Structure formats: C-alpha cells, structure tokens
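Every protein chain of the complex appears in place save one, which is left out.
So that you can tell them apart, the chains are marked A and B in the order they are listed, and the count of residues begins at 1 in each.
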Amino acid sequence: MDRLSPPITVTVLTVSDRCSRGETTDTSGPGLQDICRDQLGATVIGTRCVPDEPADITEAIRNWALQGVCGGQHARVKPDLIITTGGTGLAPRDVTPEATASVLERRHPALLELARLRCYQITPRTFLSRGECGTLARSLIINLPGSVRGSSETLGAILDILPHAIETLRGDVQDDGRTDVTPTTGRVIQHHDKGGA
Amino acid sequence: MDRLSPPITVTVLTVSDRCSRGETTDTSGPGLQDICRDQLGATVIGTRCVPDEPADITEAIRNWALQGVCGGQHARVKPDLIITTGGTGLAPRDVTPEATASVLERRHPALLELARLRCYQITPRTFLSRGECGTLARSLIINLPGSVRGSSETLGAILDILPHAIETLRGDVQDDGRTDVTPTTGRVIQHHDKGGA
Partner (left out) sequence: MDRLSPPITVTVLTVSDRCSRGETTDTSGPGLQDICRDQLGATVIGTRCVPDEPADITEAIRNWALQGVCGGQHARVKPDLIITTGGTGLAPRDVTPEATASVLERRHPALLELARLRCYQITPRTFLSRGECGTLARSLIINLPGSVRGSSETLGAILDILPHAIETLRGDVQDDGRTDVTPTTGRVIQHHDKGGA
C-alpha cells in the first residue's frame, strides 16, 4: 500500500441511534480506525457518534470538511478522508446516504461500485448498502455499512486506490496524461497515465 | 428462496404507450406476476397499465405506495414491492426512470447494479436499461425493462436478496451488527452480520 506524505488524515463518524444513546457499544468505528492506521498509515484526527438524524449527520460532515479539527496550538487540521459507518441500508431510519448526498459538492459513486464488485465474492448482500461517496472541499467522504464485517470488508476492498484518490484530491497529482511545468511555481507536476481517471 | 411471513405484497405497473392504447397485449407484466408468485411466494395485489407519460407513472407509484390497494372490508394493503416494466431505455419516449426518481425518498441504485452484473453473462445489453430503484414510504420500487426477456431476467437476477431487502424495509430486521433488546417492547430484535448493509 502506498503511504502518503504527509500521512492521510481521517475522521470516523458512527451513525447509530442506539450507540448514540449508549444502549450498545460501537465496535465498527474503532475497527475502521485500526484499518486506517495499520493499512493506510493514516492519522485518525477525530471521531464522533450521532443518531440516525439527517441534521446531525450533515452537521458533523460539514464541520469536519469545512472547519477541520483542532490540532493543538490553535492549528486546525482538515481530514483527507471522512468515513461514516451505519445507516446505509433500507431500514426505515437509515438516512446516512441522503444526508451525505445533501452536502457533497462532487459525487463519486464509482468508488463504492468497485467495493461492491470486489465484496461480491464474499456476499451479494454488499449490494444492499446504499452508501454514497464524494467530496466536500478537500475531503473525500465514504459511507460504509454499520456492521463490523460489512464496514471493514467494504473499506478493505478499496484501500489500494484510496491513496491515489486522496493525492489527486489534495491537488498533488494531475491525471490528465499531459506533461508540463507549472509556469507560476516552476514545480514539475507529476503526471500519471495509467488508464485511470 | 426465503419466504416472508406475511407474504410479500406486489403491484406491477406496465408502462407502454401501445399497451395502454390496446394496440398490443402486455406479456411482460403477467410474466413478472408469475415470477413473484411462484418464486417469492408473493401476493400480487394490483396491476395497472399506463402510457409513457411522467404524470401517469408518478401518480400510479405514489398512489400504491402512499394509499395502498383496497383489500376488501375497507382494509387497504400497501405493496412491499412495486415493479414497473417498460420505458427504461433510450427511446425518445422512455421516461420511466425520470418519473420514478422524482417520487423516490431514498435511492438504491446498487440493487439494479447487481442485476446488471449478473445479467451481463446473458447479454451486455442489460447495461442499456436505465432503471431506477429506491423507496417511497415502505415500498421498494424497481424499474425493469419492457421486454419479456429483459424484465424477467433482470428480476430473476435479484430474487435471492429481495426478501432480505423487504424484511429490512418493513423494519423487522436491523442490519447494524449490534445486539440489543428494544426497551419499549422487550422484543428481541433480529440482528444479522453477514457483511451486507
């Protein structure tokens, strides 16, 4: 797995009525944090748990993407990646995808399409998750299912391309297959031409 | 195939200018009814045929999902599943997906993505169908192609996961992989953790 420098910054949002009321313990969120740290070399800069309410979900995502997280010494750090877990199914209270879609500036459904394609070999039930994916400011937001297995398998399925996606979103790479030197900075822009975006 | 109790209730909407004018006989709709009865153990509680007009399509879907169907003795039954057939392609009058999307509360494109993935082995033309999928109130709405073959193959491709999807939409199952007892009812909520949504 490519590791970015500076490391990828991540926040994890657990969306669950019962976790937010303290009726059960969130294990999916901590599991996702571990995967990000261990397999992406990422820094987890914030976590929250909110009920299955659109206003709570959108407020958490907007706050992280637009204001960032207090990083000490008055510095604020913004997450490259905002992961949510929970509320992506068809249960009557599942509204995470709708809340997320309402704050996205740019949608990127193909990223979770890849996850489903790869998770299909484990279970066709991966297609029951309605998760959205896209960007707000410089953050990539990904909705994962609420179950420990579903969330970790889905994230695991796209770990290999996340670093490149985030590098591009940061503006460090251009993927248009054209080569030049930025006139204003003289800095050589990296160009990839690997058949991707 | 899992059979739900009570049985899945289904309505079938045929969208076709020519069928609605009596210029041709609808064979796709009846074929889909048979599949639902025979393979899902479902009860077909209503059928209609409308022309390729957005207002007719949305009115039919809204009426079924929000008002239900008269079930005798003044009881009204709502469909768990609303299937449409026709109007999903690129022909100039094909507007079923747009009409459907306009009434959905929650989109679920991945369900038809699974259908396409599985039907691909039969024909890549399955990717020419633009069908939408999602929910309005407690009904799951699925747009199928208009041809007998296309509609039955597409429905057939997702029959295995429809019961679980509908169980979740009814609110009978939670898929967040967390276990608890609902305080208000004392009823043990079923929890699955099979890597799905």
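Keep in mind that, in the parts below, a contact is a pair of C-beta atoms (placed from the backbone, for glycine too) under 8 Å apart; a residue touches a chain by one contact, two chains touch by 3 or more.
In this text the structure is predicted, and so the values were computed from the model without any measurement.
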| item | value |
| --- | --- |
| Absent-chain contact - pick from B:Gln33, B:Asn63, B:Ser102 or B:Ser147 | B:Ser147 |
| Per the touch definition above, residue among B:Gly46, B:Gly68 or B:Gly89 touching the missing chain | B:Gly89 |
| Contact set of chain A toward the excluded chain (per top definition) | 105-111, 113-114, 117, 135, 138, 140, 160-161, 164-165, 168-169, 171, 173-180, 183, 192-197 |
| Chain B, residues in touch with the chain not shown (by the definition above) | 16, 18-19, 23-25, 27-28, 86, 88-92, 94-95, 97-98, 109, 112-113, 116-117, 119-120, 122-130, 145-150, 153 |
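The definition used in the following text is that only the chains that are shown with their structure count from here on.
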| item | value |
| --- | --- |
| Where chain A and chain B are represented by their mean Cα positions, the distance between them in whole Å | 30 |
